[in-house]
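Note that one protein chain of the assembly has been removed; the remaining protein chains are unaltered in position.
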Amino acid sequence: MTDAKGNRKLKPSQQPDPFTIVRIVEKREDGIVISGAKAMICGTASSNEIFLLPGTAYGSDDEDCALACVVPRDIEGLTVVEARGPSDGRDLDTPSGYEVPETGVTQGWLLFEDVFVPNERVFLCGEAKYTGKVVGYFSANYRACIGACVTGQGDVMVGAATAMARVNGLSAKPFMAKLIDMSVKNQTTFGMGVGACALGKSHPSGSYFADELTAHSNKVLVATLPYEVKRQAQDISGGIVETGCMPSHKDFTNSEYGELLQRCLKAGECSSETRFKIARLTEWLTIGGGVPGCMHGGGSPDGAKLVVRFKTPFEEYVQYAQKIMGIDEKISEPTPAEKGN
Amino acid sequence: MTDAKGNRKLKPSQQPDPFTIVRIVEKREDGIVISGAKAMICGTASSNEIFLLPGTAYGSDDEDCALACVVPRDIEGLTVVEARGPSDGRDLDTPSGYEVPETGVTQGWLLFEDVFVPNERVFLCGEAKYTGKVVGYFSANYRACIGACVTGQGDVMVGAATAMARVNGLSAKPFMAKLIDMSVKNQTTFGMGVGACALGKSHPSGSYFADELTAHSNKVLVATLPYEVKRQAQDISGGIVETGCMPSHKDFTNSEYGELLQRCLKAGECSSETRFKIARLTEWLTIGGGVPGCMHGGGSPDGAKLVVRFKTPFEEYVQYAQKIMGIDEKISEPTPAEKGN
Amino acid sequence: MTDAKGNRKLKPSQQPDPFTIVRIVEKREDGIVISGAKAMICGTASSNEIFLLPGTAYGSDDEDCALACVVPRDIEGLTVVEARGPSDGRDLDTPSGYEVPETGVTQGWLLFEDVFVPNERVFLCGEAKYTGKVVGYFSANYRACIGACVTGQGDVMVGAATAMARVNGLSAKPFMAKLIDMSVKNQTTFGMGVGACALGKSHPSGSYFADELTAHSNKVLVATLPYEVKRQAQDISGGIVETGCMPSHKDFTNSEYGELLQRCLKAGECSSETRFKIARLTEWLTIGGGVPGCMHGGGSPDGAKLVVRFKTPFEEYVQYAQKIMGIDEKISEPTPAEKGN
Partner (left out) sequence: MTDAKGNRKLKPSQQPDPFTIVRIVEKREDGIVISGAKAMICGTASSNEIFLLPGTAYGSDDEDCALACVVPRDIEGLTVVEARGPSDGRDLDTPSGYEVPETGVTQGWLLFEDVFVPNERVFLCGEAKYTGKVVGYFSANYRACIGACVTGQGDVMVGAATAMARVNGLSAKPFMAKLIDMSVKNQTTFGMGVGACALGKSHPSGSYFADELTAHSNKVLVATLPYEVKRQAQDISGGIVETGCMPSHKDFTNSEYGELLQRCLKAGECSSETRFKIARLTEWLTIGGGVPGCMHGGGSPDGAKLVVRFKTPFEEYVQYAQKIMGIDEKISEPTPAEKGN
């Protein structure tokens, strides 16, 4: 969905470099040719097909960006550049099971250079007037669902923090107030996502779309609550997870001083290896490669707030206040000062 | 529902004063006689019938408190003592329309002294083992619904704050970030309440009960978010609403200096009377009589957290962490030290 | 300090009603005559002298508002209208000791109608160019000190909440995490106020002025942290304090049902009278007449944020980032689009 965008103050047709936004560069009888870059696209490495959507709503000047289509990942002319995230160096040189996650995170740039897409794989081809709706439908459902996504991550954090307390040789009970608080936050984005779906409406096409005010409010929570859950996981887990003092696996198993390190990492009844692994997981979840995504993934919280603004009936709420107090006089925005004043 | 409770550390049967908890004091062939006090019961003044539920789960020692029944409000032996809240003195001596709300808030104590309830109005009569379920069913639904209740109040606060900006002679636009934030918070308790209902389950009886983890998490939010919404309403509304400097209606209309006060209260394009009314409403909503209820109404947030604790599968979440890192060793709570150590 | 202000979009000289801002209406040989209204002035009722300062910085068009002087409270032409706050009705009809506080809160409007002030009591008389400095000096010191003011109130709330737990028949210990958190917040506004003073500078006059960035940042905290302290006091204190269900003293001592109420209010080892008093205090501190003041008293948090903005060296901080990364290119605000685009 997300294009590289170029200069954010300019429309696609005004961009000095057209490659910053994926667009139709040629219409043929049997299909279209597209060119340009999509950014921060996750999961491409493990996908068979890539579904392209317009990155935002476009006006008639930018018809060539009004594009929805599906291409196979291995299509001619597409270069996928995987990003370089925190801890990926460590991923590569650590034996399986001591680094997180075995299966990897993929997040990348998609560079389309004159890629041909046959007509049967094209769903939007220049109909700019529908781009706003496409983005609106997609983002409402996405932002309802991302609530559950971060809840799942948060549940792992609750589990990791509980385990950290124990591998540190302590009980999880003195941390129960924090763990309950984490659980409340996890359940909030989940429950509100479900609420957005339950309040949604079915479309004549048969599709079902989440309620926009609720879904976009949820995106605002998704951009704040998981950060607090991470912070609380660090709070419970102790310095080993948060001060960046975890040794490498290579040192941990070093023939000279590895055994000493292992003895030092043993704290409770679990083995030092288990403590090493849980600490690495918790660090990864709260500092390293496992952090990204909930702020701008699926769009920015500021974008969501614009929808909240648009969907909140402020004037109706002013009427509530007026009705309670029996005020008939209209309470309006101030009259603009005349020009020249 | 809520009993006066007496000494919170003692069970009903241990209370020095049995009157602190409503209980069955006599079983007759045609009905029961009840005695004791219910506290913080709202709406009684405008009700025809009062439905009594047990205040908490009871064991077999406290069967006489396992009581659900319905009594008319005007029944012999019942004394209703309305509470004395903030600003109720002002309510009484201010002309209608200048004080909030015209219809009043009722919150009171119900003192039952040997009240007879005929059998056909009794639904639980000593069956202590069901009291936990009754309380659980009630509180899950209540705490799903209270989300929407505080949202409605919050919508009025959004309206009042928008109106205050205008009657202060300003536009609401510079306060939009705060207003949007208030709207997100209002929608959160609403959306999550809907989510709790959507995740609920139907009971063989035909009743439908909200999901407990979501509903009780919502109660925790209900005890925090509305406070922030109130604070933001004060922030937007200015000192007139928050520093306790609103004059009385008697001074506002005083024949000597009332006109001066009215001139001073005029700020924007609206009349000083409209500003007086909106300021009084916003003060009432955020400082005075309109504040109470969202913290302990429907039970305390600490009680809700106990349910969250009980319903969060901590051990399952520990398993998630173990599975990701391939840990087979059991990560348990530490073995208790032996006695004598 | 605070004037009634009138239309906030207009300068004093543009106000339709000049009375909304106190100003010099006549300069005589032996003094000046002033007229206009000051709003939300606390403590007047118990003061001998009133020190007037300009409400904001004025330009040369508004020289007549550049006024600092001292007048006795009982001066001819001054009308003080005390405000009508929450619970003041209750204050008047409750015996001493059962309502808070015995000594009362005073907050009022000062209406100056052609008040003569002799020259020896006038310190600023039309010198508009100094008004900005006067306001700046005053507000920096005020906002350093208000930190300690709300801490004192917060300490009472910690005490009241601790006492409430006990009069409810419970120990304060299970609430310790909340009480510690309240203490941290109280100490924050106090410690930061001290920090603002310690970072301050002495003026050639011999006066000493607090550091502006720190003092105004403290004002932002003062407009948020005490609200959380109040909320936590309610959380600990239970429904009796927060749901508006406290009976009046008249009912509490009623000859018919007062004894029953007293029995119901007895919860722990303390008398029901003690519980009544502590509950009334805590309600008053967190809902009623004891709430106002920390948001806009001493000026608004939005005003403080403007000073924070002005005193934060954003461009210097951009240089830090550039230096770390070895960037020579200037990172500027975008060039404005040309007219007509």
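By written order: A, B and C. Residues from 1 in each chain.
By definition in this document, a residue touches a chain if its C-beta (ideal position, glycine included) is under 8 Å from a C-beta of that chain, and two chains touch if they have at least 3 such contacts.
Worth saying up front: this structure is predicted, and the values here are computed from it rather than measured.
Q: Which candidate, A:51, A:208 or A:257, sits in contact with the chain we can't see?
A: Spelled out, the listed residue whose C-beta touches the missing chain is A:257.
Q: Sort through C:75, C:92 or C:327 and give me the one touching the missing partner chain.
A: Only one of C:75, C:92 or C:327 touches the chain omitted from view, namely C:327.
Q: Consider the whole complex, including the chain that is not shown, and state which of A:61, A:76, A:93 or A:114 touches that chain.
A: Checking the options A:61, A:76, A:93 or A:114, the one contacting the hidden chain is A:93.
Q: Given that one chain is not shown, which residue among C:263, C:277 or C:296 touches it?
A: Selected residue, touching the omitted chain: C:277.
Q: If the hidden chain were put back, which of A:168, A:188, A:217 or A:274 would touch it?
A: A:168
Q: In the full complex, which residues of subunit A touch the absent chain?
A: Against the missing chain, subunit A presents residues 2, 4-9, 17, 19-20, 37, 39-40, 42, 79, 81, 83-90, 92-93, 105, 107-109, 111, 113, 168-170, 223-224, 227-228, 231, 234-235, 238-240, 242-249, 251, 256-257, 260-261, 263-268, 283, 287-289, 291-293, 295-297, 300-302.
Q: Determine and list the subunit C residues touching the chain excluded from the picture.
A: Interface with the chain not displayed, on the subunit C side: 96-97, 100-101, 155-156, 158-160, 162-163, 166-167, 169-173, 176-177, 179-180, 183-184, 187-188, 190-199, 211, 213-214, 217-218, 220-221, 268-271, 274, 277-278, 280-281, 305, 308-309, 312, 314, 316-322, 324-327, 329, 331-335.
Q: Write the list of subunit B residues that the hidden chain touches.
A: Contacting residues on subunit B, toward the hidden partner: 9, 177, 334, 337.
Throughout what follows, only the chains that are shown with their structure count from here on.
Q: Kindly work out which chain lies most centrally, taking the average of its C-alpha atoms as its position.
A: B
Q: Of all chains present, which has the mean Cα position farthest from that of subunit B?
A: A
Q: Mark out which residues of subunit A touch at least two other chains, giving numbers and ranges.
A: 177, 334
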